[in-house]
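For reference, the structure I am asking about is given below.
With one protein chain held back, the other chains of the complex are shown just where they sit.
And now, subunit A:
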Amino acid sequence: MGLLSDPVRRRALARLVLRLNAPLCLLSYVAGIAWFLALAFPPLTQRTYMSENAMGSTMVEEQFVGGERARVFARDFAAYRRKSGALPVAWLERTMRSVGLEVYTQSFSRKLPFPDETHERYMVSGTNVYGILRALRAASTESLVLTVPCGPDSTNSQAVGLLLALAAHFRGQIYWAKDIIFLVTEHDLLGTEAWLEAYHDVNVTGMQSSFLQGRAGAIQAAVALELSSDVVTSLDVIVEGLNGQLPNLDLLNLFQTFCQKGGLLCTLQGKLQPQDWTSLDGPLQGLQTLLLMVLRQASGRSHGPHGLFLRYGVEALTLRGINSFRQYKYDLVAVGKALEGMFRKLNHLLERLHQSFFFYLLPALSRFVSIGLYMPAAGFLLLVLGLKALELWMQLHEAGVGPEEGGGSPGPSSSLLSAQGVGLASLVAPLLISQAVGLALYILPVLGQHVATQHFPVSESEAVVLTLLAIYAAGLALPHNTHRVVTTQAPDRGWMALKLVALIYLALQLGCITLTNFSLGFLLAATMVPAAVLTKPHGPRPLYAALLVLTSPAAVLLGSLFLWRELQEMPLSLAEGWQLFLSALAQGVLEHHTYGALLFPLLALGLYPCWLLFWNVLFWK
């Protein structure tokens, strides 16, 4: 503190920051990126371990043998489903009752804001069926959930079959201490959301649903199952939930324990885990998995029905059976045994899962990076913004103070004050205009879809996406509108003040995002920071403009899509990429309205206006 309060040393320090600013910024940025890439390497990745005592030491013996029964259930379900064309509610009710469950149904309906072209739905109405297995000597205060989402076609019938066979097996056991809810939802995640909202008696997304008759206390954990074949070669586990929320790491550890015990082949992000971490190959493969996880988490989508449970404080994950060309296959008994083991261990829980990590990155199924180790990567990137802002602040300060120190001209303080006042006043217009464009981007596409469809030959969904792009591009015309409004006396001070505000605004936003969803924060920081720091109204302007456009939120989304498919070893062509980009935009808006995903409002109301400020700086006159 003494160093900073001594004016002489303080000035020396300030000069140091000013002179070494560019190298410091570069160093910090490179350090951030390097730190992130190093996360996949052993000193930073650790082996996962079970923290929860109740699930750790005791072992259970799986006795599930109902593979044949599951296949019969699955065949019947698929047949009834084909016949009725919708979820065979009556058959499900009858079957669940026959295996001894307490059965209830819930009907729901939802009108989407605009037609969903990927899933081909607009006015959705469906029925969820769930059966409760009451634990014998417990008071229905706690429960576990096994859920199977059913889409429009007859996929997932094997999952329904396995669910029913497991229910029949579980019903005969006397050791249950928590109720188990077997839930079959219609319309994928919409059904799950409707059921969850009704169970917690809240209305988050404007879903109309009937009232739930049966409840089973506080849900402790949930497992979602997706299976579309009688045999599987591997089980893929999905952890990323809505808005980048993750389940407690112990739940994943539990799954991994039973993978190992049953000799199942388990994958994460569709990738097997590398065996050898000592050579370079293992960590490189880990890095690939890690990047895939970061991209998925950053998307803020719920990548399985489990993601919706996380909002309600229920730890959950999705298991997806994969049937590929591999030689060795597992039947439903192996999958059933893994699930039985997981449920028996969850049944042992005394407290809800809380011992292990809630924030982590996974380079492999058995390796993780904890929050303390990955946060510095984002910290270094945000430091760049801080350094640049500090430089600008000092330059602004010196521009005001400079003449006073040099020449000692009369009345410098009054001119400084007035200059600052004008500088701040000149910022109001760009700030307001960019925020207004953001607001328009958020509201207009959905609001104006009907007007657009009347005047142009497009469908509603196309109208929304095209309006989005139009408003987004129209925002780029902003500087030509504002510089007429703004009257600046000191030309340099104006843009510097604007850039200072924009830098602080960006740093604040990215900091907040990083705390809740590291992946999104890091991805945005890694792309937006260099352009934001470099932008100024003189120098190679076309270069800066190109850089800015390439790192704008929409371009980042497009780039992420290409990177995503590249990492999955399914490269996209340009045209495919563009199509995927358009559908991703529509999905983003839909997810916000149907499930409450926050990525779209965040980009439209926060980051896009902030990015426009930098655009404004670039074209400052």
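Just so it is clear, contacts are C-beta pairs under 8 Å (C-beta built on N, C-alpha and C of every residue); 3 or more make two chains touch, one makes a residue touch a chain; residues count from 1.
Please note the rule applied: contacts and distances are computed from a predicted model.
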Undisplayed chain, where the name is taken from the UniProt record, one of "GPI transamidase component PIG-T isoform X4", "U3 small nucleolar ribonucleoprotein protein MPP10", "Spermatogenesis-defective protein 39 homolog" or "Tetraspanin": "GPI transamidase component PIG-T isoform X4"
Selected residue (touches chain absent from view) among A:R82, A:H354 or A:H450: A:H354
Residue of A:L16, A:L136 or A:A436 in touch with the missing chain, whole complex considered: A:L136
Full-complex contact with the absent chain, from A:G172, A:G263, A:P457 or A:P542: A:G172
Hidden partner interface residues of subunit A, rising order: 1, 4-5, 7, 10, 97-98, 100, 102, 134-142, 171-174, 179, 200-202, 215, 217-218, 311-313, 350-352, 354
